[in-house]
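All protein chains of the complex are present and in place, except for one that has been dropped.
Chains: A and B, in written order; residue numbering restarts at 1 for each.
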Amino acid sequence: MIVDGTAPAALPSQLPQSPPIRSRLALTIAGFGALAIASCVLAPLVGSSSISLRRALDSSIPFASNVDAQILFIARLPRVLAGALVGAALASAGVVFQALLRNPLATPFTLGVSAGASLGAMLVIILGGTLAVGPLSPVPAASLAGAGLAAAIVYALANGPRRVMSTTVLLLAGVTLNAFFSALILFVQYLADVAEVYRATRWLMGDLDVGSFTPIVAALPLIVIAGIIFARMPSALNLMGVDSDSAAARGVDVAATQRWAFFSASLATSAAVALAGPIGFIGIVVPHLVRLLVGVDHRIVLPASALFGATFLVISDMLARTLLAPVEIPVGIVTAIIGGPFFLWLLVREA
Amino acid sequence: MSYLVAHEVSYAYPRRGRAVAMPAVSEVTLAVERGSFTGLLGPNGCGKTTLLKMMAGILRPASGTVTLAGRALADMPRRVAARHVAVVPQDTHPAFDYTALEIVLMGRHPHLRPTQLEGPGDLTIAHQSLQSTGTLHLADRPFTSLSGGERQRVVIASALAQQPDVLLLDEPTASLDLGRQLEVAALLRRLSRENDVTMVMATHDLNLAASMCDTLALLRQGRLLHHGSTADVLTETAVRQLYDVEADVQFHQASGHLTVTPVRRIG
Partner (left out) sequence: MAARSRSLIARLRLRHLRLRLAGSISLPALRAGVVVAAVAFVAACRAAEAPSAATEPRIVSLVPAVTEMLFAIGAGRQVVAVSSYDHFPPEVSALPKVGALIDPDTERILSLRPTLVVVYGSQNDVEARFKKAGVATFNYRHGVTDAILGTLDTITALGAATGHEAQARELVVRMTSNLDKVRMAVAGRDRPRTLLVIGRQPKTLQGIYVAGGGGFLNEMLEIAGGQNVFEDIKRESVQPSSETLLRRAPDALLELRATEPAGNYPGGDLEVWNTLASIPAVRNQKVQALVGDHVVVPGPRLAEGAEAIARALHPDAFK
């Protein structure tokens, strides 16, 4: 259509009068929410041993002697809830990191937060610390501390006073820290006893069998805080995802949004890794799958990814504990087996 | 009436490791009249993009102020300022695969509360903006699948969706071929005339500026050399001062505006 100096005709009347965003958002949340609820209800009913649901819910049997109830409420339910929480946290952190780094291939682990968390956990497992921090066992506490340290280092390197964060510096700092901490992890393992090395390696594969609700309750406030910060960001992330200058011109405080994005996504990732170890591929597979289904508007992608991340991890853990029962596959391996080929397919598709 | 005014603004980009920052703009005063079409001309690195960004509120001047209808831009919340001033950047490379309509709808951001979603009214304005740039039929196409000219028109539509009084454009036709250039030029002229949008366009294309702008501001090395009507400012002396080029400036009958034909480089 060649544009000359003439005024445009009136708008065609068959255009939709109601914006798609509202209905799409409602539909998406309803759909993914239903999936998440369904998986959280189904997963505790499935396991390596069969339980009688009727016996488990029979309140006349004292809880302390009701094996079926104990399995359902102590062994399986915390696991499913931990899976939902960690899956939601990692998937949404993935979306935010991808927006921050303007790169759909970024993951929550790209900037070294997970490597810091792993190093903290390694040191405690191998050096055998037993200092407890309140209700937290020493390993999650050290893991959180390590993650915080890594995030602080990356933040300090990439930040100048009131300057917009350079995504290049952010990426380089994060990748370098990743490599450095990974080397330290290997070194610590090298110095350790064989049994401790095995335990440390096992931690790195991810474990949702948290054993009680206490670790979940400890991680919950951190993830909720991150979630609250996430809730105010999607519109700004959209604008920044198109053009940084235009976003600034339209009223987005780009520097502040970047800082909040980095902080909240690192917080969610740290809490998730401290709770269940570094479970990979959720932060990249889930956002991509969601984008394929609902488009790239962050206002839809962010909540949908959180819900789908929960579903994804709960189902993965369900598979992990039933496929080769009674042997349990570490959940990080299941997510990698599903996620790896998918990711390769994505790359082939993009090329 | 002076609508958007930059008073004695200066800016210097911080240089890593160097003690003294390189000044990009030095004490420039530029008053833009309501309804005018001003061209910012000058060679590469003369500071026109920096000046434009300061006038848009993207950069804070190191000294001096920018006022909009008498009020200092720095005193206004960015959102409020964005309802009056819109920016069309030179290149737009989205990191994600937004559709044209989604990108245009982002122009409604200054009119919405932080977590508010667009309503039917916003959608209508977005459609109208696309219509006025002739890109309505591209609404559901991914932005990255559009040609250069189509992209630029969508970005202009996005800026129009802000319903601004002033449109600041940074080299809007730099990456376009001749045909697309004329398209965009005609579009901008029409918008300026009919929609009463004040335009400030940074460009180094002298002929384009001559065809579109009624006012010109010439910048060199961060300083304002001349500011006035096109006919007064666009002279052979000016060209020589700006570009070190000897040129022939003539009124071209068929096109209806001044043309600049370079003859040779000096020095």
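Everything that follows uses one rule, which is that a residue touches a chain if its C-beta (ideal position, glycine included) is under 8 Å from a C-beta of that chain, and two chains touch if they have at least 3 such contacts.
Owing to the predicted nature of the structure, the values given are computational and were not obtained by experimental measurement.
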item: Partner chains on view for the chain not depicted; value: A
item: Which residue of A:156, A:194 or A:348 touches the chain not shown here; value: A:194
item: From A:42, A:67, A:152 or A:292, residue that would touch the chain that is not displayed; value: A:67
item: Missing-chain contacts mapped onto chain A; value: 47-49, 63-67, 69-71, 74-76, 79, 125, 128-132, 137-139, 190-191, 193-195, 199, 202-203, 207, 209-212, 215, 321, 326, 328
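Assume only the chains that are shown with their structure count from here on.
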item: Touch list for chain A against partner chain B, complex; value: 1-9, 11-12, 15-19, 21-22, 25, 99, 102-104, 163, 231-232, 235, 238-239, 241-243, 245-246, 248-253, 291, 295-297, 299
item: Partner chain A, residues of chain B touching it in the complex; value: 14, 53, 56-58, 77-79, 81-82, 85-87, 89, 92-99, 102-103, 105-107, 109-110, 112, 114-115, 117-120, 122-124, 127-128, 131-134, 136-137, 153, 158, 162, 183, 186-187, 189-190, 194
